[in-house]
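Here the complex is missing a single protein chain, while all its other protein chains stay put.
And then subunit A:
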Amino acid sequence: MIRHLPAALLALTLSAGAVQAQAPTPSPGRGTVSAEEMEMQRMLQGGRIEGRVSIPDARAASLIQPQGREWREFHNRTLAWVGGVAVLGILGLLLAFFGVKGRIPIPGGASGRTMTRFSLLERANHWMVATCFIILGLTGLNLTFGRHLLLPLLGPEAFTAASLWGKVAHNYLAFPFTLGITVMLLLWAKDNLPERRDIDWLKLGGGFFGKGHPVAGRFNAGQKMVFWITVLGGGLVAASGYVLIFPFTVTDIAGMQLAHMVHGIIAVLMIAAMLAHIYIGSVGMEGAFDAMGSGQVDYNWAKEHHGLWVEEEVEKARQTVLPPGARAAGGD
């Protein structure tokens, strides 16, 4: 007790001094820092509170990154809403369209004569991309909607197993998907360059809404849109996806959050666009599926939708069949 007295007295005098000086400041040179202020400022102005760490993991030097909050907001609200509205909205529209218009028939019925629209390579590549896209799309949607829709149905263990396999599939199918869209770009880009007549095609609503069918070459403006959505959208989704499956290789956490946002939003919009593409290529239009199925389309269908392309093909056929200089006699 006695031994502690001097210390106690010292403390007393010190604290008395503190009260007299009102606010004793830290030793000079220590400066002042306010955690609240720094957090507030970073939250409002962006950036992270960062410092130095003595462990090898340099990422640990990021003390507080308030941007996680925006990413959470994006993932839980923005993406869920945009994705939900886009996917359900397009399904609703397609259903309504089918209800009003029904299946669009081949004008004049099938002629029974066919011509080759897509080669085996083109079809094989299309279906590789399509299969990848469907699995990528479903496993991707699962990460946003699965826990609301599937988790209650499957239970935690089965849902985790499904999501884990889904994640593996998602990560690895990215590679054939990217290869496929690259091949698509090489095969089809030249026939998908925008032309003046695309504007007329769009003005006439592609023949879906108005009267009369606008002329088109190998690909009409609608198909060109599908093509560029696939190639450019798919390219962006693929690029942002690679940033995410190689964490910290390309960018830091802020970059990865941004990559995820780009990835998610473009992906759900692409899913909506592809639902329309799937509709029109299957139940929506008679004769359309054959193009990617057997590769052989009905002559009447081709004339209606791709009149200029038919003319070109016929012209090409004549050139190969007839010796140069021979006169065409009637025929097509």
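The rule we apply is simple: a contact is a pair of C-beta atoms (placed from the backbone, for glycine too) under 8 Å apart; a residue touches a chain by one contact, two chains touch by 3 or more; residues count from 1.
By our rule, contacts and distances are computed from a predicted model.
Protein name for the hidden chain, per its UniProt entry and selected from "Phosphonate ABC transporter, permease protein PhnE", "tRNA (5-methylaminomethyl-2-thiouridylate)-methyltransferase", "UbiD family decarboxylase" or "Formate dehydrogenase FDH3 subunit beta": "Formate dehydrogenase FDH3 subunit beta".
For the options A:Trp81, A:Trp127 or A:Phe246, the residue in contact with the chain missing from this view is A:Phe246. Of A:Ala110, A:Ile135, A:Leu151 or A:Leu187, it is A:Leu151 that touches the chain left out of the display. Residues 15, 18, 21, 23-26, 29-37, 39-40, 43, 49-55, 57, 59-66, 68-69, 71-72, 75-76, 142-144, 146-147, 151, 156-157, 159-160, 163-164, 167-168, 170-172, 244-249, 253, 256-257, 260 are the ones on subunit A that touch the missing chain.
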